[in-house]
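I'd like to ask some things about the structure below.
Heads up, one of the protein chains got dropped from this complex, but the rest are sitting where they should.
Each chain carries a letter (A, B and C) given by its place in the written order, and its residues are counted from 1.
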Amino acid sequence: MAIDSIKDKAAIVGIGVVDFSTDIGRTEWYTACQAIKLAAEEAGVNIDDIDGMVKSVDDGPDPTYTGKGLGIDNLLYHSENHWGTSAMMNAVHAVAGGLCNYCVYYQTAHRASGPEKCISDFLVAREFRDDSLDMVRYDYFSPFGLIGEPGYVAMMYRRYMHETGIKPEQLGWVPIVASENAARNTNAIFFDKSITIDDYMQSKLIADPIRELDCAPKVDGSIAIVITTPERAKALKQEPVIINSVASGYALEGQNYTSYTRDVITDLPEMENMAKELYRVGGMGPKDIKVAMLDDTFAPYVPMQLEALGFCGKGEAPAFIEGGDKIRVGGQLPVNPDGGEIGQGRFITTRIVEAVRQIRGTSTNQVANTDTVLVASGAGGPADGMICRKE
Amino acid sequence: MVKLIEGIPIMRPYIDLDNQGYWDAVKNHKLVLQYCTKCNRFIHPPRPMCPTCRSQDTMEWKESSGKGILYSYVMFTSPKMAYPAYELPYAVVLVELEEGVRIVTNTHEIEPDEVQIGLPVEVMFEDLPDGQTVYRFKKREA
Amino acid sequence: MSVEYNADQKIPHPAMWGVLYKSSTPFWDGVKEKRVMLQRCKSCGYWLNPPRPMCPKCRSQESEWVAAKGTGKIYSWVTFNESPHSAFKTPYEAVLVELDEGPRIVSNVVGINSDELEIGMPVEVTFEDVAEDLTLPKFKKVG
Partner (left out) sequence: MFDEYLARRYRTTTRPKKEHYLVKDSAAIVGIGATEFSKDSGRSELQMVCEAVKAAVDDAGLQMEEIDGFVRFEMDYTDEMHICSSLGIPKLTYFAECGWGGGASCSTIVHAAAAIAAGVAECIVCYRGMNEASGRRYGRIPGTPSIMTAPRDHFGSILPFGHCTPPGWVAMFASRYLHEFDATAEDLAWVSVVCREHANRNPNAIFYDRPLTVQECVEARMIIEPLRLYDCCVDTDGAVAIIVASAEKAKKLKQKPAYIVGATQGNATEGELMTSYYRPVISGLPEAWYTGQELWRVTGAIPSDVNVAQFYDAFSPLIPMQLEEYGFCDRGKGMDFCRGGDRIRLGGELPCNTSGSHLSEAYLHGMNLIAEAVRQIRGTSTAQVKNAELSLVTGGLGIPTSAILLRN
């Protein structure tokens, strides 16, 4: 009875975006409810008909609490995934497999103003973790001051510079193009004009060789996405965005941002495995992709993803991004026309929202005739991605 | 009936923007409940959206009569499962207020064998030495 | 350069929650005795780095801890100009050292200027008592 493939079995029918801010002045619970309401209204779905909810573990209140605000009874599917946007995959399985009708994927994170914005001095002990390697790893890093993601990524990027010869003058084009794109996007609050290569070179080396401009800034936001089957989508308000394929990938000896024990630490094998699966399921290849929404939480991952996802050959990425012409709107492969996370702040689901807008043709930085968009997340750890297309 | 053991702090409520009004009132010895003016309905615990009409701006804080009946209770008798700041035994009770919502609380001057489902109770407040205010429920005439 | 610490701040301790994790205890016990201990699969000799309860190659659960020679090469490094933790004075370097036995470990350098650092530079271990209850294996130039 099983289906052979999840190809084209689900569609995105609504998006709800609460305006980004560096101090949103509300609780995450509040903005989670707000975003889901916006998404349901946009889609033309009655909130009572929502019967599935998925989210990332770290971002926002869980489905039960969110459902309590929304007054949603009888949720038939709920799931919390850890890595990137891999919750999307569960949403697709749930609607394609007949486990629920309308699944909402929501992400709520107030990273700029602080998610723990507790007014009282609530007494709470730190959670005790058992012997997982994850923690053992930090035991091995923290005493030496290797603390925080920019540092973890910098260790890998130093080696990447050494092995590929990529120069800061080349990598700088990732944040430059991000700033250009963000300047056109009103919800991208970090840039009102494009930066120059000089600005980039003068950006502070916070964890040398990682610069401040290589990192996505913290932001407060809340996004919800409604997913259902293409058949049900027909009766709804928006033009559906078909999910052609969705996949996740893992590779041996993986650790989040710190897979230092692999033979080679400067590629993204998780992303390569994910891409193989993504293209296989969807029956597409890198050449079919019109716009790429790549994980730019840290800039060095952009050239690495271009190679891992097959958009250029091994070792060609530094030249591919240099000057920015190939990755701009109008170029060979426009990357993150919304400004990405560098332009909008650290918020993974922005990529899905922009993918939807590009396909609907409603982006603030529209790429002409976009019919297929690839979304990738989880660079530097377990990866996931999807390809969506016009109906 | 709840007696505190000196030196062990009791846990404080987690207060955020969604429930601040509730706890601010407690500080002033008032029990307030979230109320949706559109649906004319009390809501508890406090939340950022009315689960019936789904508006986020129709809610206000309305003072409760503070009267209710004991709906269920838990008697803590074993140190293994109890919070160490309270002398054993202590009761945690679920009170159904006249407004139709229930709240979790402790009892005040009710003997353990008097703690029974259906007991009429009303709210009282106590300021603790550590500066926080808690609400508890005592017996009342039915 | 070497890492300098702010004296009034506590350096992150490997026993993050007050106890060491079972799998990394032999490593830190070894450090106290000024040795770099590595975990190796007893049946196939594969290095289990970071430590783990089973060999991913042959799936044996029998492992042994052996002392490394303590020499290796710089594999990569990071210079922190903005401190992620109050105990560390900036700038300082965290390095990834590839030991001659093969495994890579994160550490700091002692007496090597940041402009001298380069990938492939040979280094050897030295032990520094950074706090009353904490000794760290760090690396200096060979010779």
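The criterion applied here is as follows: contacts are C-beta pairs under 8 Å (C-beta built on N, C-alpha and C of every residue); 3 or more make two chains touch, one makes a residue touch a chain.
Since the structure is predicted, the reported quantities are computational estimates derived from the model, not experimental observations.
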Inset, instruction - List the shown chains that the missing chain touches in the full complex. - result: A, B, C
Legend entry - Residue ranges of subunit A at the interface with the undisplayed chain: 1-6, 9, 29, 49, 51, 57, 61-65, 67-68, 71-83, 86, 89-90, 92-101, 118, 120, 122-125, 127-134, 247-256, 273, 277, 281, 381-382
Inset, instruction - Could I get the residues of subunit B that touch the absent chain, sorted low to high? - result: 2, 8, 10-16, 18-19, 44-45, 51, 71-78, 80-86, 90, 92, 94, 101-102, 104-106, 117, 132, 134
Inset, instruction - State which residues belonging to subunit C touch the missing partner chain. - result: 17, 21-23, 52-57, 59, 61
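By our rule, only the chains that are shown with their structure count from here on.
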Legend entry - subunit A-subunit C separation of Cα centroids, rounded to whole Å: 33
Inset, instruction - Find the geometric centre of each of subunit A and subunit B from their Cα atoms only, then give the gap between the two centres in Å, rounded to an integer. - result: 42
Inset, instruction - Could you please specify the touching residues of subunit A with respect to subunit B in the complex? - result: 25-27, 29-30, 33-34, 37, 47, 68-71, 117-123
Inset, instruction - Under the touch definition given earlier, write down the residues of subunit A that touch subunit C in their complex. - result: 126, 128-129, 131, 133, 135-148, 150-151, 154-156, 158-159, 162, 204-210, 252-253, 260-261, 265
Legend entry - Touching residues on subunit C, where the partner in the complex is subunit A: 3, 11-17, 20-24, 27-28, 49-52, 56, 75-85, 87-88, 91-92, 94, 96, 103-108, 119, 130, 134, 136, 138
